[in-house]
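Heads up, one of the protein chains got dropped from this complex, but the rest are sitting where they should.
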Amino acid sequence: MKIKITRRALLAGTAATAGVTAFAGPWKHNRVWAQRTDKPILIGLTHDASGQFANSGQDEQRGTIMAIEEINAKGGVLGRKLSYIVADTETTPSTATRIAERMINRNEVAFIVGAIQSGVANAIGQVAQKYGVVYFNTNSSSPTEAGKDCQRVKFVWDGTGANFANAAAANAVKTFGKKWLLLTNDYVWGHNTSKATRTTAVQYGADVFDEILVPVGTRDFSPILLKIQQAKPDVVAAAVGGDDFKVMRQQTVDMKLDRKPAWLNNQQDWPDVYGLGIDSVFGVFGTTWYHKLDLPGVEDLVKKYQARWPDTRIDVPGNVFYNGYMAMHELAKAIERAGSTNNLKVIRALEGHKMSARDRLQHGDAYIDPVSHHVQQTIYMAMGNDKPVDKTDYFKILSWVGADDAKDKNEATDCKLQPLDKTPSYEM
Amino acid sequence: MLVAFAIFGTLPFWISEIGLYPYLGAEVLIFCIYALGYNVLLGYGGLPSFGHGAYFGIGAYAFGLAQFNLSSSLWLCLVAAILAAAFFGAIVSLFISHRRGIYFALMTIAFGQMFFFIASKWTSVTKGEDGLLNILRLPADFGFAAYPIQRNIPFYWFVFGCFVVTIIVLWRVVNSPFGKVVQAIKQNEARTAFLGYNVVLYKAAVFTLSCAVAGFAGALFAMAQGGAFVQVMNLQWSGVVVLMVLIGGGFVSFWGPVLGVVLYFVARDLLGVYTDTWQLWFGLLFMLVVMFKPEGLAGIWQGIVYRKQKPRSSASLHLLVMLRGR
Amino acid sequence: MDFLLYLLPHLLNGVALGLLFALIALGFMLIIGVMEVINLAHGSLFALGAYFALSLMTPDGGLKLGIAQLLFDLPIGWRYVIVLILAPIGVAVVGMGLEVCLRRTYGKDPLYGLLLTFGAALVLEELIRLTWGPTERFIPMPPSITGAVFIGDLIYSKYRFFASGFAILMIGLLWLFLEKTPYGALIKAGAHDSEMVRALGVNLTRLRLFVFGFGTALAAIAGIVMAPIWGVRPHVGVDAVVPAFVIIVLGGVGSFWGAVIAGLLVGMVVGLTGAYATDWSLIAMYILLILVVTFRARGLLGKKSVLEL
Partner (left out) sequence: MALFEAQGLHMRFGDRVVLEDISLDFPEGRLSGIMGPNGAGKTTCFNVLTGRYKPTRGRVVFDGEDITGLPPRTIARKGVSRSFQLMNLFNDFTAEENVLVALPAMRQRGFDLIGDAMGDRDLRERAEAVLERVGLAGKGPELAKNLSYGDRRALEIGVALAAEPRVLFLDEPTSGLGTDAIARLGHLIRKLKGEITIVAIEHDMEFLFGLADSIAVIHWGQVIRRGTPAELRANPWVQNSNLGRLK
């Protein structure tokens, strides 16, 4: 047993990144130590590197890291450089909790950024709230994130399932018809998203005649596809996510069923489709950003991305990258506005903050909702591109909806942020 | 035993110095409890369950639900978690106790998957993939005084206390007449039946017991995380506990699982800092252990001790027996 | 009548699904039946098959050897046929490497074989992620087997016809091999009486190496055939190994027809629950397993095996 101690000690010696930490004094406020002003601001990046969302996790990581490098190239924030540490959250909440604890207690990060899956985001959010660390949920789009599971320290950057439903449903009733069938992945995100779709669709006169619950982990959609054919709906509104969605897409496209009923897919994450060929995009779906938006600055970002990440298989930036990239830049700006890395000041600087369409590289202005901490933003509707200009041009952008129209009205009632004065002060 | 207690009993004083952190210590201890309970089933009973995460998860959910709906007493909530896990374990044991080997293993997978599936589906109760959040670390009320265990270090002490209790209970169980019978069943089920034992009942009992311990650990884990998440119930996490127990040497030692858990978490935490591909290195390490030292870490340790201690004094023999477990 | 018309496509679909499930389980069955090793790396080898096929089918797979260019220049149909032969051979080599590692566990508790392959599964999956990246990949298929067919007014996938036909072919070939060739007889003898095989003067070590390689090649074939249906991603193997496991136990360890029947049964159950109670379709297979094993200890057609000890 003694051997173990020495081995551990040895390992500790090699783990040079860890500063010498001691636990002293009462917990809540001992985190506010005098900081040397030149000490880098350490950001903990909690992106999935394995598990179901490894691919998206790595894509948002490219976004956050690129933003950090750009900020540092301009001299950092408040005279301090940004540095970062990365840990794989494995798409697993228990891992995420441990990593958040480690980042805060051992690595002493100032902020935590990154999430794809809502369970992971919640696990990190809870730890962050306990210590008061500001946490950015970059890419988990469960409506509960800015609803009942909102946190004072947590900010949600992606559009949620409800946003996409709001943006799409009204239009789809007019365009495709009134006979609707819902295809719902049998988990919280699926249920919430379908609920939002149903509400909006019914409001615009649709008849939702059936809802098929698809168990999470379904690998064969053939019975479901047959069932859909037998039911003959005008519109199939699908809230199917993760690997299930990839499998469903593949099987639907293979059977050429992607044209006959109109498919309304909630959101299409870029990393999930890129590389599979333009044919593999099916249905109408939402996204927060596209690399061929006709806006100033978009092309620049694409070029910068390609220069920085020449080796990645994803040749152009997509929405997942974009959310990570924008969030990190906004974090730096918020620190600048707050004049401090103190969490409470940063939170105040973020709440209600307005971001211009120009800065966001979107068509409409966006703002951080002070009620739910959700970034209310432009939502684009898109479909597979029938006239691509190059091999990356998968999407045809159909329309866009401004922040206030896409907004999820339930957030205001569902979300109850912890009071700011009950949030521990934290500064690194 | 003393060495283990000494290391874990002083851990908060030095863990930060070696580059780790108290939360990790608490998590390690919780998984030690889980793994030790599991090893009573696998190492002593010879019954490979590949769906044990289910009972860990049931414990976590039961703890959270009890806290929200029943009582704000820590003890009652813990008891509820243990009973819930034991209850479902007992039901499952009715189906699987007359099975052996691979059929036993498969049935545990099937039931584990069912529980996992139900937990993911029954979102109104478990909150599905979002997780059952805001589970509190309730104060430990001893009647004469109540201690808050919100912060990580007091929480660590609390978990350590639970660990000690678990060790003592399980140690007594494996050395009790019941423990002997269970070991006899592992070695020779038919013979044990011919000696007049109702082996099915014993298998059911040991399965239920280890489910109860898993539920206990699950409840502690819910406190540690402040929530209950469905992922701990999936097949992969059920596999991880088997892996930890065997790599540590659960077949040859009571303490094996503890070694395995420590190795797993520390290696993962440290490898995870340097590489995203820790799974590759850990997998390789694991293959090497299975190939060259299937008795696991405890086997290596025993090899060293035996070689050094050819002429044993009775005192050191006693110590050795305590260390090896059996 | 309406009811029957509604049911019929689902029944047929269930049969097609069942054949695919049986195909997925074949390699697993061979290894568990003959060597009494539970090969948890089956899924990763299944995935590896798909990735090898990816690399051989298209330059997109990252294979930069000059000789591969010859392959890429072939018409896609021929390329596909060649890949269906070459990729499994490649995977078989990997599998044989694994068998060499496994030798140290022979004669011990079968749990150790299971654990070793569990470790191998982790390693293989991570190697796949390192080599080909975490992104979803796409293997081009000959156009003659993709697309849709019309059955009445229903559309069905052409590829599924091909895949289930292929599954029947593989099941038939394997059966012929096991029953009608001297090698098959040897393999079956090796399953139950290793002493007899030794007495016949056959090198048991080599026989096991061969069987394991053969089993992993079957896993790879299943991986390639399933790729257009399930997609190709590093962790796709998990989707294969669990059903394979279920099917083997349901059918009974060591029984060829047991596995085939169980595969069909699972396919039918998944197909029908998919139509009538979609939200229960995934768990149906486990409920089926629990029911069968509760009443028939060794599955449908199982024999006694050391794995029970």
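By letter and in written order, the chains are A, B and C; residue numbering begins at 1 in each of them.
Everything below uses one rule, namely that a residue touches a chain if its C-beta (ideal position, glycine included) is under 8 Å from a C-beta of that chain, and two chains touch if they have at least 3 such contacts.
None of the values given here were measured: they were computed from a predicted structure.
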item: Touched by the hidden chain, restricted to displayed chains; value: B
item: Given B:199, B:240, B:262 or B:298, the one touching the chain that is not displayed; value: B:199
item: Contact with the hidden chain (one of B:10, B:176 or B:275); value: B:176
item: Absent-chain interface as seen on chain B, which is shown; value: 169, 172-173, 175-181, 183-184, 187-188, 190-199, 202, 205, 209
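Convention: only the chains that are shown with their structure count from here on.
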item: Centroid spacing, where centroids are CA-atom means, of chain A and chain C in whole angstrom; value: 36
item: Where chain B and chain C are represented by their mean Cα positions, the distance between them in whole Å; value: 33
item: Chain B, residues touching no fewer than two other chains; value: 117, 121, 279
item: Touching two or more other chains - residue numbers and ranges from chain C; value: 126, 129, 279, 282-283
item: Partner chain A, residues of chain B touching it in the complex; value: 3-4, 7, 12, 16-24, 27, 117, 120-121, 123, 127-131, 133-134, 151-153, 221, 224-227, 229-232, 237, 262, 266, 269-270, 272-273, 276, 278-279
item: Partner chain B, residues of chain C touching it in the complex; value: 38, 101, 104-105, 108-112, 115-116, 118-123, 125-127, 129-130, 238, 242, 245-246, 249, 253, 279, 282-283, 286-287, 289-290, 293-294, 297-299, 305, 307-309
item: In the complex with chain B, residue positions of chain A that touch it; value: 1-2, 4-5, 8-9, 11-12, 15, 17-18, 20-23, 27, 49-50, 85-88, 91-94, 97-99, 101-102, 105-106, 117-119, 122-123, 126-127, 130, 142, 144, 149, 186-189, 191, 215-216
